[in-house]
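Here the complex is missing one protein chain, while the rest keep their positions.
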Amino acid sequence: MNAVEAELELEPVRRRSALWRRARRSPALLAGAVIIGLIVAAAALAPVLSPAPPNQQDLFHVLGGFSSQHPLGTDELGRDELSRLLYGARTDLRVGVVAILFPFFFGTAVGTIAGFYGGVVDAVTMRIVDVVIAFPFYVLVIGLVFVIGPGIRGIYLAFAVVDWVIYARAIRSTTLVVRDSDYVAAARGAGLSDLRVLTRHVLPNTVNQAIVYAMNDIVLVIVAVVTLGYLGLGVQPPTADWGTMISAGQDFLTTNWTLATIPGLAVVVTGLGLSLIGDGLATVLRP
Amino acid sequence: MSAAPEPVQAADLLTVEEITVRFASKAGELVAVEGASFSLRHGETLGLVGESGCGKSTLARCIAGLLPPDSGRILLHGSDVTRARARSDRRMVQIVFQDPYSSLNPRLSVRSTLKELLAVHGLARGAAAERRCRELMALVGLPAGALDGYPNAFSGGQRQRIAVARALAVEPEVIVADEPTSALDVSVQATILALFESLRSQLGLGIVMISHNLAAIRHLCDRIAVMYLGRIVELGDRSEIFGDPRHPYTLALLAASPRIRQAAGGARVRLSGEPPSPARKPSGCHFHPRCPRAEDRCSIESPLLAVASDSHALVACHFRDERHTG
Partner (left out) sequence: MIPREGRSGRGSTRSRPDETTGAGAPAGLALAVEGLTVSVQRQDGRHVAVDDVSFEVVGGSAFGLVGESGSGKSLTLRALISLLPPPARVEGGSVFLHGRRLPPAGRQARRARRGEMAMIFQDSLSALNPVQGIGGQIAEAPQRLLGLSRRRAWDRAIELLRLVGIPDPASTAHAYPHQISGGMRQRVAIAIALSTEPSVLLCDEPTTALDVTVQAQILDLLDDLRRRLDLAIVFVSHDLAVIRQLCDETAVMYTGRLVETGPSASVLAEPIHPYTRGLLAAIVDLDDPVGAPTPIPGSLPDIERLPPGCTFHPRCFLATAECAATVPELAPAAGVAENHRSACIHRDRLVHA
């Protein structure tokens, strides 16, 4: 840092902040954590909080408005909206998190190896990444889902094939920088094996990028699942899922507009929460 | 290019023979180090001085085994470690870097950093490792409590000490210090220099110190190698380099270094122009375009590094026998 920055140093060098303390000071992280915390809690407590089983149809009370028995009304098959919202949270959150697991680990591993070793490995890997990125995301996902068949399994597979490239690229960039740093040189110069250097010295300093991105990626997955659900290619009925709820609710926008908009709002709020966490983490995780 | 290198003696700890390092760059092939040779003994400190583009940092990394040379040999205790270094060989030469803010892994505590090295080389485990960590802290003048800390909790000078402790953890015989004090505050530099001195006397380490600070070099180093655009142009002991410099570049460096006691005393030898890019080196003696002593011969014939008269110093100049002092 230059002379002026040294004089203006915002955090005196001597005082070391624990990660925890820093986390508490980030408004974004706290806000996001609260939002997601509430949503996760609601999803976990779905059986307790739901007025009725989500798939239970009641054809005598279709399209009902808000009532004490159905706080958020009923849909076109008489199923309780609130229950479906809560169980939908379960579905969407689960799919969102699981879908990014493979891309996260695989992409990070590939990016690390490509960035660290360079040469042919890097060149080949990056060309593959370029090819995948060149395809419009949804075209690929829809294509894959079409081939494999609708359902959650198809979503997982589609993301596994398509989503890892973003992680690979981001991690590779960071790895290139870290690879040339003095402490990595010192580690290699001290005779540490490549594996040890990668796991103890390189990865811990590059993985933050991936974690932050993963937060935003979960949002993307949820939106994608919602979109696929909207197109009828995602989660299959009767499983509750925000996407299918929005899609089904479309037909009743003029009469029961809450059927589509409430799940829509749920998606927005979840997305906001995860983004805030991502932003907060980006600040907090910086050493 | 040098003449016959100094003969390898039994007591030589480190011998560097005709090391050449090339890089491919956008400007074409770049020869960063050209045929550098020198040797180092136990308890000896060799200073490598020169300005940007002289290759001293590249040579340092080569010696430390971080960069393979394109030709030449590096010998540790007489055995050739040029191409491949076994883990045990790697212990022998350790490097301390210039920037204390980026030379430590920010994610590892001091204790973890040290213990990892002790474990990997089978030097100590468990309670013995903890004891050794404390010893290392004491050696570099830091309290044992520092072991719990992470790098970002320490100041520049403290981090540099931790870097030295890390280098010492594997019990090296040679330490290469690449500008260890230039990123530090003036009053802190003294403490680090004192640290190197005490290490030398306590542990008998051989030290290769790279610096552009001639004063620190003069204080700490027994022998000095002056480099210019990849070549060693003068190699001699302290009294020779500072008392009877023979190469015009050495003279210019000494004249250009500012002093506190008097305002730029003595002959004001001022070089014109700047060091050219290492990708486009002048022919013959690389220094000739800026050299006040240059003659036609200098652009054609590269001078060999050879002994000057009335001196033990090796000088790469056609006019090495001319004296400039006294």
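For reference, chains read A and B in written order, and residue numbers begin at 1 within each chain.
As a working rule, a residue touches a chain if its C-beta (ideal position, glycine included) is under 8 Å from a C-beta of that chain, and two chains touch if they have at least 3 such contacts.
Model, not experiment: these values are computed from the prediction.
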The one of B:28, B:122, B:145 or B:258 in touch with the missing chain is B:258
Out of B:120, B:271 or B:304, which is the one that touches the chain we can't see? B:271
Identify the residue among B:20, B:103, B:160 or B:189 that touches the chain left out of the display. B:189
So one chain is hidden, and I want to know which residue out of B:162, B:214 or B:227 touches that hidden chain in the complete assembly. B:214
Which residue numbers on chain B touch the omitted chain? 51-52, 155, 185-191, 193-194, 197, 212-216, 218-219, 252-265, 270-275
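In this text, only the chains that are shown with their structure count from here on.
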In the complex, chain A touches chain B at residues 13-16, 181-183, 185-193, 196, 200-201, 204-205, 287
Note which residues of chain B are touching chain A in the complex, please. 61, 64-66, 85, 87-88, 90-91, 94-95, 97, 99, 102-108, 116-117, 120-121, 149-155, 163, 166-167, 169-170
